[in-house]
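What you see is the complex with one protein chain gone and the rest in place.
When the chains are written out, they are named A, B and C in that same order, and each has its own residue count from 1.
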Amino acid sequence: MKKFINKPDDFVRESLEGLAAAHPDLVKVHYDPTFVYRADAPVNGKVAIISGGGSGHEPMHTGFVGMGMLDAACPGEVFTSPTPDQMLEAAKKVDGGAGILYIVKNYSGDIMNFEMATELARTDGIRVLSILIDDDVAVKDSLYTQGRRGVGTTVLAEKICGAAAQQGYDLQRLADLCRRVNLNGRSMGIALTSCTVPAKGTPTFELGHDEMEIGIGIHGEPGRQRLSVKSADEMTEMLALSMIEDSPYSRTMREWDENQGEWVDVELIDPLLEQGDKLLAFVNSMGGTPISELYIVYRKLAEICEKKGLQIVRNLIGPYITSLDMQGCSITLLKLDDEMIQLWDAPVKTTSLRWGV
Amino acid sequence: MKKFINKPDDFVRESLEGLAAAHPDLVKVHYDPTFVYRADAPVNGKVAIISGGGSGHEPMHTGFVGMGMLDAACPGEVFTSPTPDQMLEAAKKVDGGAGILYIVKNYSGDIMNFEMATELARTDGIRVLSILIDDDVAVKDSLYTQGRRGVGTTVLAEKICGAAAQQGYDLQRLADLCRRVNLNGRSMGIALTSCTVPAKGTPTFELGHDEMEIGIGIHGEPGRQRLSVKSADEMTEMLALSMIEDSPYSRTMREWDENQGEWVDVELIDPLLEQGDKLLAFVNSMGGTPISELYIVYRKLAEICEKKGLQIVRNLIGPYITSLDMQGCSITLLKLDDEMIQLWDAPVKTTSLRWGV
Amino acid sequence: MLTKEQILQWLQTFAAQIEQNKDYLTELDAAIGDADHGMNMDRGFKKVILQLPTVADKDIGSILKTVSMTLISSVGGASGPLYGTLFLQASTVVAGQQELSDNDVHQMLKAGLNGVLQRGKAQLGDKTMVDVLSPAVSAFQQALSEGNNILEAMQQAVTAAEQGMKDTTPLVAKKGRASYLGERSIGHQDPGATSSYLMLKSLLTVLESSLG
Partner (left out) sequence: MLTKEQILQWLQTFAAQIEQNKDYLTELDAAIGDADHGMNMDRGFKKVILQLPTVADKDIGSILKTVSMTLISSVGGASGPLYGTLFLQASTVVAGQQELSDNDVHQMLKAGLNGVLQRGKAQLGDKTMVDVLSPAVSAFQQALSEGNNILEAMQQAVTAAEQGMKDTTPLVAKKGRASYLGERSIGHQDPGATSSYLMLKSLLTVLESSLG
């Protein structure tokens, strides 16, 4: 393994120290428990948004802390969800009195840790709602699995909800918006190489010189299928069609009922993509794929969407939700409404996503 | 070779088509000869800035076209400097009547092609000045080599000069500023892996599992020295000290004399770095190194600069001048004055660098 | 009967087992997960070992609660809340006690299993740690009810645990990360089941060395 790290055990900590050193105007880092928070937190009267998850997906989430996006991010060890005390302490630090929205990716570890954090926050008198992101269409059924994974839509939900919080949405309205973004988002990814987890030191899986994994998540786990590599156009088509032709996905999700103070099951179904829909197209590098290749993917994606009568009205292209040094790419298609468009365009000032200010 | 490309020969073209499709509000692309230009070009009365070079360094230069940075970028084939007709046509397209500044990296190919373009522009009645960037301290002497290569400082010069042009600097003042940025910038890079040029299909050089190349350029060429890999802190220290302890570098550069209509030799010497200097620290990924590792490098770099009495007052961290999919990183230290700081902070709106707007 | 010293020895033995099998557990997780289970558990139990001296003179309930809190705040991932809840629920049924009767031990193990079931919602056959814990607790109870002593009961529990662990190999995972692999999760032993087996085997080791 060749990486710019010192000891594998110090990877997360030292990377955060670098982040803090580089951007003291934007973020601060608290250690033990570890979380990154807006330098100007708490913002009085604003709902605070907290996300988190395993490290190794940078810039998500730590790079998205700042005005118009996250109030705090809780990084776990590499690919390991953070612990409830991190989330609880972060909530205490950034709570501006209007409550906290946890944006959680649908992994058993993340869910269980955030559930515990939600319960703990409540006993500490902090209002918390929690929304799960599960947008990865590679996972087909929800009955026999943990359900879809949370991937690219997470970034978009954080941006859109971050803008809404900044504009004064209250906690319930924000949670509803976040759920809506999730239901309208779909993702699918391909790996050309495995990533290498620093503590392990060798690639998580081995891919032959002409093989690719399709339907991967973001944790270096193998995908659903191993195929021989194809052209950029063919790979793009596989990804795009798996989303565009995705049949309605229904699942039961647990959400926190503030009034009853307990977890309740809610039935959720994705709206289908239809001709004339406006989309945000997000072409994402898994970390090791350069932007020049992402544009080749985008080129074909735009062509396919046009053919299908889908209108790409916004896009995001770059490495935003990664798997360490993995070569590969994922596409996220988010069906937009006018409210989401306005919120997407709103100013954002974080270390890794910035415009309008 | 596994990449998101179709045919290697179409790599550059299709990547540009994707760029154009993604950002029609910001840039347009002209083909045959190929150049990317500001969607609102020409900007009347403003000096236009044109850069260019081989492709494979994205986002540089094509991702830096837009308000407050470049007016046009001329991409060559991968790692192959573009041709004079590209530069000439781009100049005609973006000339707002106040002349053109070519920002050129110091490679024999780039120099020769831009020299021809300068001569051609003159015969077409367009005022052109041309400044060379040669900031790579890995190249030690200028007598026995082509001289230092142009690397990371190029990005910084394009941003700073772009802002100055936007603020109304005239051509001569802009050229003087660009020369000053170059003289104050130093860079040094390390490769952990080779990149793979699409048309070749195999890595340009082979590195063992525990080897690194130090003093690399940005074209996948081997560096000055091959060493066994070290910790991030040690690698950062090697890079940083080679710049901080760099002795004064003097060289003869050819610049275009507008009045005489010919090339003249100018003697240029870098100012030394001194205690108390204000710096812009630029930690750059070669394409395949994720941002989490760049922050580990930045962490140590900040520590070293502090110890040496150098003040980092601005920074830039990310993949901005790359070598396709190479894993590695480079550091650029630019000594700043107040004028440069103000120009760095000025709004910029390009596809890959954006703030303040 | 299980004394407080034996409980402490158990935790130490388990921590040592985890350290020893760290890479093995991670390799198992690499095949069908994200290559961190060994690291996660080891990080947690290293912290536990540091905490133990501070509570060694407290009751067993307090000790197990400290283990739980330490795991919850240091392991993360799926195994953190699961093992954390296991020890939390186990601690509640032995609160205040300095030693445990054979039945206490059974109640403790059962409470731990129930904690895992509650937190993780996995069922038997989902290819998780439940596939080890559940048959082991049943075997333990069965053995006790047939009049065996704690050592014998634990031997049978560990035999059932080992079988349960091995039986995860042909299963399709339905919970946790491995579930994303669908059919491709077949043929690999579940890492969490493996660490749970080590936990029970560590308890047996302590019993054998005390009584043997």
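In this section, contacts are C-beta pairs under 8 Å (C-beta built on N, C-alpha and C of every residue); 3 or more make two chains touch, one makes a residue touch a chain.
Predicted model, so just to flag it, every value in this text is computed and none were measured.
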Among the chains included here, which ones are touched by the excluded chain in the whole complex?
B
Can you work out which residue in B:62, B:204 or B:332 touches the chain that's missing from view?
B:204
Which is it among B:4, B:64, B:107 or B:320 that touches the chain not included here?
B:107
Of B:2, B:149 or B:251, the residue touching the omitted chain is B:149
Among B:5, B:139 or B:343, single out the residue that touches the unshown chain.
B:139
Touching residues (missing chain, whole complex) on chain B:
33, 54, 76-85, 107-109, 112-113, 115-116, 138-140, 144-146, 149, 197, 199-200, 204-205, 217, 219-222, 224
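One rule holds for everything that comes next: only the chains that are shown with their structure count from here on.
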Just how far, in Å, is the C-alpha centre of chain B from the one of chain A?
32
Can you compute the centre-to-centre distance for chain B and chain C, using the mean CA position of each chain? Integer Å is fine.
56
